[in-house]
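Here the structure comes first, spelled out in structure tokens, and everything after it is commentary.
Removed from the display is one protein chain of the complex; every other protein chain stays in position.
Up next, subunit A:
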Amino acid sequence: MTLTAKAPQTGSIADEPRHDCRNAYVETLADLARADHRIVGVVNDSVGSSKLDAFKKAFPDRLINVGIAEQDMVGVAAGLASGGRIPFVSAASCFLTARALEQIKADVAYSDHNVKLCGMSPGVAYGELGPTHHSIEDLAWLRAIDNLTVVVPADPVETAAAMRWAAATEGPVFIRVSRMGVPVVYREDYEFVPGRAVTLRDGQDVTLISNGTVLWRALAAAEQLAQEGIEARVLSMPTVKPVDVQAVVAAARETEGIVTAEEATRAGGLGGAVAETVVEHHPTRMRILGIPEFAPTGAAGFLLDRYGMSPDGIADAARKVLRRR
């Protein structure tokens, strides 16, 4: 059941070394580009912020920089796809998803163009730069669009795995690529399967469902709860759309309640997807953790802690669901 999870070397996942997922992103993109001439990068002046300098050196013709012009960037990617290319659009998630939302809907998803949209530094990664640069609404917006798979990888292994799957699969995809440091959660041989949840830790008392930068925090919360005799199931849900209905329903049936935790708004993201599933199939007690407002000044980690997504905070939400405090 926990085969895909990497065992922490230090005793707790919270003490493991942290990694910027953009490094896995650029290494994987270069590997993919070497193996397949159809792969191209498309950026909005975001070569540096997407860490694509080395890619640009290796493939100067295949990194298309349209300048600071997000609508054009996504439209150009759709046109490249119509010409047989596989574009990986790499841009800060806040600008990619907000500014080019109609292009994502019409030119990519509705037109069924084979475009891979990669939202860099999503959520509150740009912490102190403030809510203009936060991308917490992206999951709610994109989850509402038909024919678009929405993926929120949790670590470098999953980032690379999701990219390899996206490159090999025809169709529109959105992948979040985090810059906030995260420990490695998965074993190296992890294979990403869209729409499939991964049980990282089994338990029958309560279920913690998370993804992205918050997943390791949920695992650390489960470690804490175990010391109190509460066995928490930890489900990794990298695909927010489509969500793994079967895994959610099993969690609702087999445990006493569900806590979701994500680096996104409390409305319409992972929590929303799980809540919709639960209400339709097997109502249960739930708590949805996320960012409920335009966040005040603070670093990303500080903000996650502030909104109840520290390991302590997530454990606390689990106790509340279980009515054990």
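Assume a contact is a pair of C-beta atoms (placed from the backbone, for glycine too) under 8 Å apart; a residue touches a chain by one contact, two chains touch by 3 or more; residues count from 1.
Convention: contacts and distances are computed from a predicted model.
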{"item": "Name of the absent chain as recorded in UniProt (options \"Phosphate transport system permease protein PstA\", \"ABC transporter substrate-binding protein\", \"Transketolase\" or \"FtsW/RodA/SpoVE family cell cycle protein\")", "value": "\"Transketolase\""}
{"item": "Omitted-chain contact residue, chosen from A:G11, A:G67 or A:G181", "value": "A:G67"}
{"item": "Residue of A:A5, A:V76, A:C118 or A:L289 in touch with the missing chain, whole complex considered", "value": "A:V76"}
{"item": "Of A:V47, A:A106, A:A226 or A:A267, the residue in touch with the unshown chain", "value": "A:A106"}
{"item": "Selected from A:R22, A:K51, A:R85 or A:K116 as touching the chain missing from the view", "value": "A:R85"}
{"item": "Contact set of subunit A toward the excluded chain (per top definition)", "value": "40, 61-62, 64, 66-67, 69, 71-72, 74-85, 87, 102-103, 106-107, 110-112"}
